[in-house]
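Of the protein chains in this complex, one is absent; all others appear in place.
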């Protein structure tokens, strides 16, 4: 007889009953396969990632805000202080504006006749529908806002989204609506929002067109790279954990992960990598869809310490199912945290990283070390990389 | 301005709050993409499939019982009268025996060292673990039971599983456990359980080996084909609807769907096909993984009436996530139904179908009709096929 | 500096040039990810599976014959003696009949209007189109043939398909066509063809309906389980290797793999399992779509010896792409083999297995052994299971 009973819990689910709460269903019946991973994700987020005031970064890809996950899940997580910083595709932030500006989106179907939709001036994102005017009005809002004086300079995307969020919040207030928009909530709660591909979305397209007309607005990509690393470094150097909550994949995933190699490998500052890793995705490593970002693969890069592998959870399922479940679980099981308002401290954290870079860092090739097994767990190290270095 | 607001509901989710119940979360926040499909699936099952005492057949593929979904979801659905008949892979029924026989399975991990597991005599099904003895003891139970007199003949798989379920129920009673096994619950509630591939599982393997030793037990595949068609015909001819709830795909999926073409095309009896279609799968039509079974494709076969397409829902997500959610939703929103105990009526329904076949059916080639558009909705028809005809 | 160069080939592809042959493209440029797996699959098949006159079994799922892979790939492999036995879904054999009976299928599109198709009497399998008459005429052929005297009994599916194939071959001859049908080629070259789910397809449906009209034809599932095990046992006990070439998954996959546990675990005959494992699929282990059948997972079951893991290749890609490539590679790189004509020896191999079972086998619980590490590589063993035991 093996000693399975000493190492693993017995798999004996509870029968489902009428009126069950989300957290009870997850704890009682999600036991194996992706259901098991989802339960582990809920517990990882609730018991480890947000514990001890740990830093939580979230990356957003896929049509999350069009699907209403901004209002239902991300804004409540921001309000509860459970998400500290965000990297998003431009598309998610552009479509978030529709909600913040009080426009109407509709729950349609993926099986409609697109030729008829086009004739009727209806735009479709999979099964989300809205009038063509929603695009035009949102574009007009962006173009109008960015003509303001405060936008006439080179700035990080966090700063740009903060300024934009201020105008969304104003519009929300004027319309008598609230908690509809990620950008507005992020502004109000001081949550920095970055984009890894600033030109890639209607927001970036309008900024670019206005640049031809004399606008001085330009997103400073270098600042974004260093500022995101500064956020992680600020947390880690203060003794807090750093966690990533990755919805989908794409360049936001890579951008949130590369903060650690930026600190360690490129800047040469000693650090040990993200502590907790939670991903909901449908991409697969073997096709290259998850290239470089499975927790297992990351061990070879030193992105993740093998000791932390049990704290890495990948759930292969649609974020439109997993995010509401994880949010409901976390809000039910954990207490709200005080918002860190990291945006308010962007200059301090940036300065802290730059000083560490100048003090410890180097631009020369770091001497090669293969005897990593012998390095002390938290000692001096030329290389204890973490995150995605691509 | 389009008239979207007249045709579709506004997509405006509710913010998630502490202590939320499953049904409220699904109705309030699952609005688009597979989340939207899952919410539609919940409502389709609860508001249409089980309404008016409609017939509900369920097909089981993938490692559902090893993952604990027998105990958590399928048994409660059987008890509540919400599932009337079942087609399963042999593997799901074999592993269901472990639960019914009081054996221990463990919630492990997919990332264990299989060489070490083997050395320690531990069996792994993805992330479900158990001792090798569990296999040997389950095999011994099957071999012992099928040596009984009542098993010494050719019979349908529904009859075989009913007899087997009786012994599982006895063992459960002796062990002082209950509601652990699909086979036991199906026996107790008169739910017929078929398998589409009777030789394909440890159960079938033990039956085959015992046949070499003189056992007379043989599964009558022809009876299964006709009996499953009889169940559907019995419901439809009495005016009830017939629905399929498909978990995964594979041959159980096809077997549950082919009941309609068996009635209409092969037997030549007038019928109009399954009314509601609900599938949770990760297979894709373009790779052939869903060959022939998407609702859209089925329209060309006449398997599904185009008018019923809105009542066909496919949710691309893992059954270990979707089945508990749908079960919790249904048990919360719907009242239990009186069990139909279809097994008790297997001879009557079989006779009813045979008589209809001899009366109306034909073995000659059915005359070709292309002018299907003109046929009356419920009138006489040589071809209003439904289900998968492969 | 590591010693990578001693263990692995340098990854340096050849530039693609005009007029390149398939085998050169695969060897020269398919180096990593699923491309790399496909190249490994080609070499595994060509250099190991068919070497030394090893036994090669193939399992067929997904719409392979409708897509034309019967004519293009499977028939040429049978003719060249590179496939010795087959397990197929019923659907693949049913649609194979269309080709063998000289009917017309068309290369259409998956994006057609199914309502219009149905109105026009056109059947669609994803992007394959044909007239409704094709179904009716094929059904009529099956019903006509199985009324013959030779079909009036219980028989294995290999025997049934052999008899059916004879009539297809006759029809081919009469029509002046050849090498269009898997069933016909299998008949001509003595390749046994089984189905794991005999009731699940239009063939099984017509057999079942005719049973109501007095036909005595019944597929003997027990014989199929034992006969498939006998084929593998025959090869292995003569010193040859046994390989599986799995297209897709489903119950044919399991049925081909379970031959080994049938021999070892259920019959208690010493054996060591399939030697080479090649699978092209789009199913995934984590969703249960590949439940129990990844080579890695199989190690814990003892299905595959850890020493053979390098000889297990899974390529996650559509069989409509991979099968022609593997076939072209194998036919280009390997010489044809003399056909084994296993069907002609079905009684001998069956008798051989039965005798071994009666001599060595046991029906009692096999004593539990965990100290598998110590067992001799080819010595006496109560458990050296291989294949899928579900």
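Each chain carries a letter (A, B and C) given by its place in the written order, and its residues are counted from 1.
One rule holds in what follows: contacts are C-beta pairs under 8 Å (C-beta built on N, C-alpha and C of every residue); 3 or more make two chains touch, one makes a residue touch a chain.
Bear in mind the structure is a predicted one, so any value in this text is a computation, not a measurement.
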Option from C:101, C:128 or C:353 whose C-beta touches the chain left out: C:128
Sole contact to the chain not displayed, among B:119, B:284 or B:341: B:284
Sole residue of C:97, C:232 or C:331 that reaches the chain not shown, by the stated touch rule: C:331
Absent chain, residues of chain A that touch it: 61-64, 66-67, 89-91, 94-95, 110, 112, 114-115, 117-126, 132-133, 135-137, 139-140, 143, 154, 196-202, 204-213, 218-226, 248-251, 254-255, 258, 261-262, 265-267, 282-289, 291-292, 296-297, 299-302, 306, 318-320, 354, 357-358, 361, 363-366, 368-373, 383, 389-390
Interface residues of chain C (partner: the chain not displayed): 1-5, 7-23, 25, 28-36, 38, 62-63, 66-69, 71-73, 75-76, 104-108, 111, 120-122, 126-131, 133, 179, 296, 309, 316-318, 320-322, 324-325, 327-328, 331-332
Where the missing chain touches chain B, by residue: 1-2, 33-34, 37, 284, 286-288, 316, 370
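By our rule, only the chains that are shown with their structure count from here on.
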Euclidean distance of C-alpha centroids - chain A vs chain B, Å: 39
Inter-chain centre distance, chain B versus chain C - centres from mean C-alpha coordinates, in Å: 26
Between chain A and chain C, centroid-to-centroid distance (C-alpha), Å: 45
In chain A, residues with contacts to at least two other chains: 2, 33-34, 316
